[in-house]
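Note that one protein chain of the assembly has been removed; the remaining protein chains are unaltered in position.
The first chain written gets the first letter, and so on, giving A and B; residue counts start at 1 in each chain.
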Amino acid sequence: MVKIGLYLCECGPNIAEAINLDKIAEQIKKDNKVAGIEQHKLLCSEDGKKFLVESIKKNEFERIVIAACSPKQHETTFMEVMSSSDLNPYMFQLVNIREQCAWMTPDKEAATSKALRSIRAAINRVRHHDALQQKEIDCNPDVIVVGGGITGIEAALRTAQKNRKVYLIEEQKLGGRLREYGLLFPTMQPAQEFLNKKITEVKNTGQIRVFENSKVKEILGFFGNFVATIENKDREEIEVNAGSVILAIGANPFIPTGLAKYGYGTFDDVYTAAEFEKMTSSNNITTKSGNPPKSVAIIHCVGRKRLGYCSKVCCTNSMKIARYIKEKLNGVKVIQFYKNLCLPDKKYDEFYKKTKEKGIEFLRFSDIEVTKEANQMMLKYKQENDNEDALPVDMVVLSTGLIPNPKTEDFAQMLNIPVDEYGFFKEEHMKLGPISTITEGVFIAGCAQGPHSINDSMVQAGAAAGKILSSLVPGRRLQLETKTSYVSETMCIGCGVCVDICAYGALTIDESKRISVVNEVLCRGCGNCASACPSGAARHRHFTTKQITQEMIEILK
Amino acid sequence: MAKNRDILVIGAGLAGIEASLLSAQAGRKVYLIEQASYFGGAAIKSEEVCPNMECATCMLAPKQSDILENKNIELMTLSKVTNISGESGNFTVKIIKRARYVSLVDCIGCGACFEPCPVSMDNEFEENMSKQKAIYLACAGALPNVPAIDMEYCLRGKKQEECTACKEACMFDAIIYDDKDEEIEIRVGAIITATGFKLNDSKQFKQYGYGEFENVFNAFEFERLRASNGPTSGIIQSRDGKEPKSIGLIHCVGRDNRGYCSQVCCMYLTKFAHYALDILPGVKVYQFYKELSIPEKGNQKFYHEVKEKGVKSIRAKEIEIIKNGNGAGLKINYQNEKAEKESVDVDMVVLAPYVEPFPGTDELGKLLGIELGNFGFFKTAEFDSVSTIRPGIFVAGCAQGPKFMQHVTTQAQAAAARALNITED
Partner (left out) sequence: MANNFKPNIIGFLCNWCSYAAADLAGSSKLEVPATLTTIRVMCSSRVDPVHIISAYLQGADGVLIAGCHPGDCHYQTGNYYTRRRFALLHKIMETFKLDPERFRLSWISASEGKRFSEVTKEFAEHIEKLGPNPLKNKPFIE
């Protein structure tokens, strides 16, 4: 018979005074299911741990049950004791008789019988434990960065290191949307100088291999071992290997063709902010008639209601444009039509103030329409106080939001990551994993995740680098989760129920065997598949149905 | 000289925790220092975070256990940097570890010492809305699960009395009355400072009546009222224990004077509206805003969902809060979007004061030899908001400026990348 050792911790008076440990020891002895019972004042103390190791070795116990505090307090402590005692750390069960018994049960007799039930259950459970091993795999520290805009560039620069290569893949030329910029907000520095400096840095970094005019055809594999097929500018297919992928495919400006009231596509001289930005980078602001405009209106929040979100960057971008116009064209009148100013940074109110000081007007509206009377464009608008007015203007710039890159869906499918309700890549957790995805090793940065300023996009690129530098260290193997699921080959009928429900894409059907298999690199050990499996083939290590029911049966005796 | 690969993280809130975990995961030794007796920062004060209304404790607790269990991370609470010398790759840092008077090794966190302590004092973590003993845990569930003694209030410290109540109650010999502050010296290759923020004490803006009228709360006070582990176990009530029938939420408190938008207030006030409507049937909620700033995907939807539940959103100027009659009730006078004077009567007002740097940021900035910006936050480079002017020293989180939690996380991750990178051989 397997030799199980039971240790009762008094936790000073905490357990000893609330639970009759002698009675428990007596009862367990009567049950005759353990090879030995020991009691100690405080098992988590240095003295206690030493006692445990010596006692376990001396008694040659093979499996251990410790009745003490919550696993949240000392499970790790005691698992280390197991290792020090030359036992597999999983051949152990901790019974929480402090937080979830002694401290919540004022009646000593009731607490004692509850503790006894729990301890018996643990003894019954531990005999079904398996000796789980920590698994490791080889991994590749290299990085694939998809998208060569400022986010992709920054991601490449931040991940490239002596022992880490980066493949930076861009469909057109490096630089992305920033190539069409005149000035940068809030520094008002020339965008192209800034960008070119970054591109030079990329080219001078030996560890970055740039693929321009290239497409990602396919990415296979998983965290630590991805293989990407790239179609380069000569239409040759090239394969590269990497341990992680950063998706920095950016976003597109919303085109307001469907919103008739803004006159976009109907009247000349109505531009989106992105189109206007292109004109600024060529340094030539004229109306269709060839003359510089005498008045320009910038309308904020165009399409916001339809998109369902505030794009965060448009208010500030509008101010940047306004200042550019004011500086370029002598005597021009610039008016901003806005609803709510979104200036979410410590520096932005100051920029706004300065913009006003430069003579740029701000007018809050509740409704607006771009019309044309005779040959003059007219803005008809309504204010929040319900006053209506009209204003002739020569040019209208529509500050539209950002929408997802149409390629988002393709990459989402390729890498098994969801998109959110707006069509951007969905992050693993909005607050804690904003650049992570549910597919381990695949990161999202910049506007591919949602509208962001250049600065925030670059921070996100740096964040993706942080995740990669910390998890894929050159020369180190990747340690995997131990309490993963597995599928019994003989029991599996290949129905695929588990494949559909796994949130992490850890389960796939092995087509040759027609059964489901678990990728232990991706499995995070929730056990959902084991509950869903109709044939009992999917099993959750350390939480097998046998282990759980044996624990339960004893409680219910 | 070989580079030191170890990393110092100052401040153990969300940013410091994230930066430490990543650095340690890369195999580096991390010193994580925290001035308070507990760690987790401002994030653990919230009941839920918007727009997804996730439980903040549930989010942070696994990360906190990872910190406590990680052998590469040395967490030092009640600690402060006192001196820094050297340069990127080789910093020497002096740290003062203030006496806790309770042994982190011997204490098992049973709490037997609280009851016998004769001192009753305001609980700072609970925004002084509840009492604690001189030997205390910041809140239920605070980590590390080891109390500290506030010697300023302890009878032994204050009156030099020979009180030994807690020592007698402790069965683990964990109370150390002669515990001393300890100065240690460590060597690290890079430093990440993540010292966070505080809310401005809005007493200076007299028109809002904070500090004058008892039912004008600030945001953290309201947050703790709703917290299930807070002073009222999550029940929203006015100071006299009554359930408010109407609540006014005031945006942008002090923004114009201060000169920036604190980014997060519009959303957390919307969350407060959600809290109130969720648990107070029939409550009337008014939001008074100047500019509505609800960036980030998901936020606009949340705002409209909450508004549709019956929040009255008012664009208002010249807000003034006065006493309504003789009771504890309040009246909010304001000018609406049509420039008309209006007012509403409410039982409770919650202010969203501007976010400012955590006290001591300037002092730390001097020690670190890094500049502060206009508003006292750490100054970072343009388009590189984790780098300071001093190589090897990086900034993460709200110590750089007010921001949403997701941006705190990304900055921490980005700062970790930089710290790891420069300390590579």
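One rule holds in what follows: a residue touches a chain if its C-beta (ideal position, glycine included) is under 8 Å from a C-beta of that chain, and two chains touch if they have at least 3 such contacts.
Please read all numbers here as calculations on a predicted model, not as lab measurements.
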Checking the contacts here: which visible chains does the omitted one touch? A, B
Residue, one of A:Glu80, A:Glu99 or A:Glu369, that touches the chain absent here: A:Glu99
Among A:Asn20, A:Ser85, A:Ser118 or A:Thr159, choose the residue that contacts the chain missing from this document, as touch is defined above. A:Ser118
Where B:Ser23, B:Ser37 or B:Thr57 are the choices, the one touching the absent chain is B:Thr57
Touching the missing chain, which residues of chain B? 47, 52-59, 61-62, 109, 111, 140-141, 145, 227-229, 233-234
Applying the definition given at the start, please give the residues of chain A touching the unseen chain. 70-72, 96, 98-107, 110-111, 113-114, 117-118, 121, 428, 438, 483, 501, 503-504, 524-528, 530-532, 540, 543, 545, 548-549, 551-553, 555-556
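Throughout what follows, only the chains that are shown with their structure count from here on.
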When the centre of a chain is set as the mean of its C-alpha atoms, what distance in Å lies between chain A and chain B? 24
Enumerate the contact residues on chain B facing chain A in the complex. 18, 21-23, 25-27, 49, 51-52, 54, 59, 63, 65, 69, 106, 108-110, 112, 145, 171-172, 255, 259-261, 263, 291-301, 315, 337-339, 373-375, 377, 382-386, 401-402, 404-407, 409-418, 420-421, 424-425
With touch defined as at the start, can you tell me which chain A residues reach chain B in the complex? 11-14, 42, 44-45, 69, 72-73, 76, 158-159, 161-162, 184, 187, 194, 304, 308-312, 340-350, 384-386, 420, 422, 424, 427, 429-435, 450-451, 454-456, 458-471, 473, 476
